[in-house]
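All remarks here apply to the structure that follows.
With one protein chain withheld, the remaining protein chains of the complex are depicted in position.
Now for subunit A:
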Amino acid sequence: MSIGASLKRLEDYNLLTGRGQYVGDLQFPDQCEAVIIRSPHAHAIIRSIDVEEARRFDGVLLILTASDLPGDLRPIPMRLSPDPILEKALQYPLAKDRVRYVGDPVAVIVAKDRYMAEDAADFIKIEYDVLPPVTDAVQSLQPDAPLLHPDAGTNEVYLIYSKKGDVAERLKTCEHVLKEELYVQRHSGIPMETRGLLALCDEDERLTVYGAAKVVHFNHQLMARLLNKNKEDIRLVETDCGGGFGPRGEFYPEDYLIPFAAMRLKRPVRWIEDRLEHFKATNHSREQTHQVTVGFDGDGRIYALRDEIFFDQGGYIRTHGTTVPSLTQAMLPGPYDFSDIEIVTHLALTNKTPVGTYRGPGRFEGTFVRERVIDMVAAHLKLDPTVVRERNYIRPEQMPYTNGLSALGQIVEFDSGNYAETLDWARKFMGWDSFPEKQARARQEGRFIGLGFASFVEKSGFGPWEFAEVEMRPDGRVICKTGLTEVGQGITTTLAQICSDQLGIPYDRISVVHGDTDLVEKGNGSFATRGAVVGGSAAWHAAGLLKEKLLEVAAGELAVPVDMLALKDGSVVYSEAGQVVMLLDDLLPICLERGISLCEEYTFHIDHMTYPYGCHAAEVELDPDTGALHILNYYIAYDIGRAINPMLVEGQLVGGMAQGLGGAIYEELKYDEIGQLVSGSFMDYLIPTSMEVPEVQTEILENYPSPLNPLGVKGAGEGGTVAVAPAIANAIVNALQEYAIPITSLPLRPERIREALKQMKPER
């Protein structure tokens, strides 16, 4: 059996030997290179653009400004959660008359190589009338705030409102009420490979674009629509991809501009974002302010939850529409059963880079808020925070459970699970029962240690469907075509294992083909931890149909009932005894002779998402003089229903934790008051290195398989990330119990802890 085995990855050989083919590695004859000229101002009117001098520059082939694009060009539409109200704030591939963030594309220059393009770019003269910017979501809603999109008439382009029960009434009856403001900073995926594209246009106007990722088929359709071409005349090809994490692969201005330039020039045009450009151009994420009110009784049972959320959208609505704020809202209650809920989210435009999803979108933010609040409730009542969690969990017998909220057009309905179980694992592993003594001993030695917990529910398996086609070739090799894409998560190996399990052949005899619109008929792509759940189920079914067909032929040949036969180790076997009755090598020529097609396809549909869940726990030590944080132990228990490849699942958890740690302590896309991004390089945007990321212990549980798919899987991509910040924040508070330190905002920078410690006197 391949499913459940920690098999080595099929992807790795090429990547380890330098044979990988990332988009920047491709080179075609006559290839030239584009550079995007971006706004240096956060908010300005474009008065004039003079390109004449640059045009005469050595090696320059093409310069484009908004006036060179078709007059009827539409802005880039939303891919997820579209809404007509938001259309007035969409982004055009090049800014027309006004720029709205530092990095807004204003012109494109194509030259024989990048050095020449950059030389000439300095000679494009753009005159701006600088306008006052707004860089804060709460301020942008003030009546006197500068208006970003006059057509929209307001910076508050959207309001999301959810209600269950009656919070106002319920709060009146609660023994205790707590109000708190919490903040999650702007940060993002920051993959090691920046974005890039290489577009070629034939003499017959057929376009080929390399460097697509994530949602290849969707972008294919959109590119055709915006370029006013037939879908058949465009081919999108995925290359190796140096990390996705949400931002990469969405349709950006460059996804229009680079193919457009290639069509104009009839020669291959490459554009590779540089790192400084990436920080300004690629989707940011996460920035939210929460004003929370909770009502609870003396036992820590929480009844009422109210939250007013201010969501910083940046200068435009990009392809995710309202996905992130609506997921924040719908997933905010997490694993808990609150009777009365009222949440309102203000989606506010600011003069900053537009935002989209980043690993655990909405949940990273909401989990920080909720799990801090749980510990605050516990501190208020002087109760064990893990006990407060226990008292509020949705119980297994309440499943399936709906929290009354909805996101992405679906009511949240948790399918199965036992939330207390993962907390129990974490408490036991971290020695919570004996921790107070350990902590007291440490304190006697002058050491400040603390232990914090954070529970979470993830969502995965976003539908509505995914496609797979599985074909067995006469030589016994299997080709599995999938609508998923590879962003480094190992989908190739995962699907090969699933097919291998069905067909009884080694997984390395299966080639997985993805991300090429000429080769794969259709697909929705890899995002929202949907790969194994939806795409894996499609491959499972397609391979299953192929298995049935093979067995039918074998049964006819052997004159035995088909249900007596199975496939195993490259042979047809009697299913009871496992005795080999026919080699696949002998069966395949028979199929070939009879003209039997050994190619099956399946489109797996799913109406509801599935919900993995777990618990993070962090033991930290603080240096009271410097505020420095040292993670002594880190543990994640995660129930994902079923693990196709536990090694890859662990890789997702550990790697996801490192990204969560970045968001918790180090990373921040910080702007100054005039809207300049002041952390726009790796010198000041701090990604955790091997010295900061601790060893992470994981427990992968398979106790509650999803009833919604044949594999029982619930998805592993994001659970490592979403609960890091509250686990560490709660541990810091636990370490400093006698100081009333307000740990309510991210990142948890050491200087902030040190400052707080200096100002606070112990309460005792």
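We take it that a contact is a pair of C-beta atoms (placed from the backbone, for glycine too) under 8 Å apart; a residue touches a chain by one contact, two chains touch by 3 or more; residues count from 1.
Assume contacts and distances are computed from a predicted model.
Hidden from the displayed complex is a chain whose UniProt protein name, among "Cellobiose-binding protein", "Carbon-monoxide dehydrogenase small subunit", "Molybdopterin-dependent oxidoreductase" or "Peptide/nickel transport system permease protein", is "Carbon-monoxide dehydrogenase small subunit". Here the missing chain is touched by one residue of A:211, A:488, A:536 or A:612, and it is A:488.
Checked against the hidden chain, the listed residues A:5, A:479 or A:647 yield one contact partner: A:647.
For the options A:104, A:136, A:193 or A:471, the residue in contact with the chain missing from this view is A:193. Check A:1, A:16 or A:577 against the missing chain and you find that the one touching it is A:16. Although one chain is not displayed, its contacts with subunit A can still be listed: residues 8-9, 11-13, 15-22, 24-25, 27, 58, 113, 115, 189-194, 240-245, 274-276, 487-490, 647-648, 650-651, 654-659, 681-683, 687, 689-691, 693, 695-696, 720.
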